[in-house]
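This report concerns only the one structure given below.
The complex appears here without one of its protein chains, the remainder shown in place.
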């Protein structure tokens, strides 16, 4: 389907994954998850209230009890969805935000685990989002477990991963197996390309569908209201997006 | 020593017991402890800062984190002194704020333990203050321990009672024994009268001194600045005090 | 009686656990009569951390099954007569606590933790009568060092009164952070306010600092002088004479009923 930008597919996919949420939090510097959450909010308007908190933002942060309040709200069961990236993500949905190689003297050091070692356990719908889809990122086994994909029976674990979204496709996660299943492939990509770029084993249907694209009404919401809202917090990303739209129209 | 009101002796005694404190907290409806704390603050001015918090007061309460902050400040070791009363106080300095008779269906029910079961453990200098000095209040053994006077070895106990002040006299508390020692008798009272009115055994020197009285400079501070400060929070008590002063002068 | 207060009261169902604030923090006295009229009983009241007039009236009205509290009194007006009578009669299940233990239980719920440890309490009869608390040896100490664990307290509903709310559902609680703590820990929060303002309280940092976000607030109703006869910090003082009048009347069941039948001044 032409006329839809790759980033719009990602945003729309995130909005689909957020169906039914009441409160979603987005980390700093996460324009696509933020846009997906804003689209969800716009789509649900009049039916249910979707609240969105963007960490580190003054504008889109309604918390008033310091940086602990996000984690508290998760502990209270009020936070329905959150996004995690990761320097490495493996086939059991273990996430590594700390570094590659031996710990602590990592050969490559990333910033650190942030709140993942808590939020991955407590937020019911964690969406793994990493645009880079490569064997460097999607590995057989992470070098350091910032947060595990699943927990043994008896461990308090109301939360966990539901999906992994990359620039190439969407996987769902089955915690009973545990493992990923390829759910859909984004336009312009193929199942074979995904297999080549993925370092862990996963299930895949015989024929993997294409990732659904936003219809005209959704697209107009996305390019109108959502783009405007997003521009307040992510002006650079919004400008890029507008440039791409102009190129598409040309 | 004539010319000093009984309540002024009590206030001055409290100020003496507070020597060296940095932060003292006073419960609601405690004008004499509040006045003693204000006198301490006035006496120390220019040498050390004495902070005073009166619970439930808007004027004299500098806390900004709700009613938990008093207890937090005690846990942090910032609160040096606090006052406790008690429906019953026994010879081991156990305090009962809950009720007389069998628990829970007390024959007389008092409000409850408030913060005593924590503050008695954590505040280094707890002053037991109860004006009524009778065998009904000062008992052999309390019916309910809201807070114990001492704790076995191994129990975290940086705080505890240092003295018991009544309308008749002042006792100090020795936690090693444990027990009270009569320290001084207020003007107008006698050791024999105290023995008669006290329901628990205590040590007493062969000759018990009189409770020290404020000198002229202190008295003028007390009747000037302290009385004025106190009147903001305890207008009725201040008016009574002024009436007694007028009678004294007449 | 205002329709919106009555509507808020209908959210209360029998057997719920209700968190109510200390007398000086912002008691929604305006909700007391609607709660009694609504009549949902078997309530377990949690006083944060002590109770007063509202608790006494709900007990007097027969709606209360249990009370967890660090104290109940009418302050300068003396003991709480209906509470004291119910204690004597063994008519309510009493859970005597101490102020920081109630704060600790709410904090555990706020954090999503199963419990909070707390110093003190060892050797008290408060602890001895709480079979829902536990004592463990501090695992960080070389040996011994008993410490009390207070389980999380999860009220169904918190009810309180505050100076203002905005029309987006945010409530200004100022420095009375225990009101936020109650709301964080509770499933729902019902709030009465002196006034509802048009501007968003979160829109500037000065008002935002004292604001409980709408996320934690279920319903709001305007109730001017809604804490009366209690005062509201920064707004008006307590009418102690009225508390004394109540204390005298409520010494008997009949006197209580007569007092409660009177109209509340607007």
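The chains carry the letters A, B and C, assigned in the order they are written, with residues numbered from 1 in each.
As a working rule, a residue touches a chain if its C-beta (ideal position, glycine included) is under 8 Å from a C-beta of that chain, and two chains touch if they have at least 3 such contacts.
Worth saying up front: this structure is predicted, and the values here are computed from it rather than measured.
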item: Displayed partners of the chain not shown (whole complex); value: A, B, C
item: From B:78, B:141 or B:177, residue that would touch the chain that is not displayed; value: B:78
item: Touching the absent chain when the full complex is considered, from A:145, A:185 or A:230; value: A:145
item: Touch with the omitted chain, as defined above, among A:117, A:204, A:219 or A:245; value: A:117
item: Residue ranges of subunit B at the interface with the undisplayed chain; value: 23, 51, 62-65, 71-78, 122
item: Chain not shown, touching residues in subunit A; value: 28-29, 56, 58, 63-69, 71, 75, 97-99, 103-107, 109-122, 144-148, 151-152, 154-156
item: For subunit C, the residues touching the chain missing from this view; value: 100, 104, 107-108, 111-119, 134, 136, 138-141, 145, 147, 149, 151, 163, 172-175, 204-211, 233-234
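Assume only the chains that are shown with their structure count from here on.
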item: Gap in Å, rounded to a whole number, between the CA centres of subunit C and subunit B; value: 29
item: Rounded Å distance, subunit A centre to subunit B centre (Cα mean); value: 60
item: Between subunit C and subunit A, distance of the C-alpha-averaged centres to the nearest whole Å; value: 40
item: Sequence positions of subunit B contacting 2 or more other chains; value: none
item: Residues of subunit C engaged with two or more neighbouring chains; value: 180
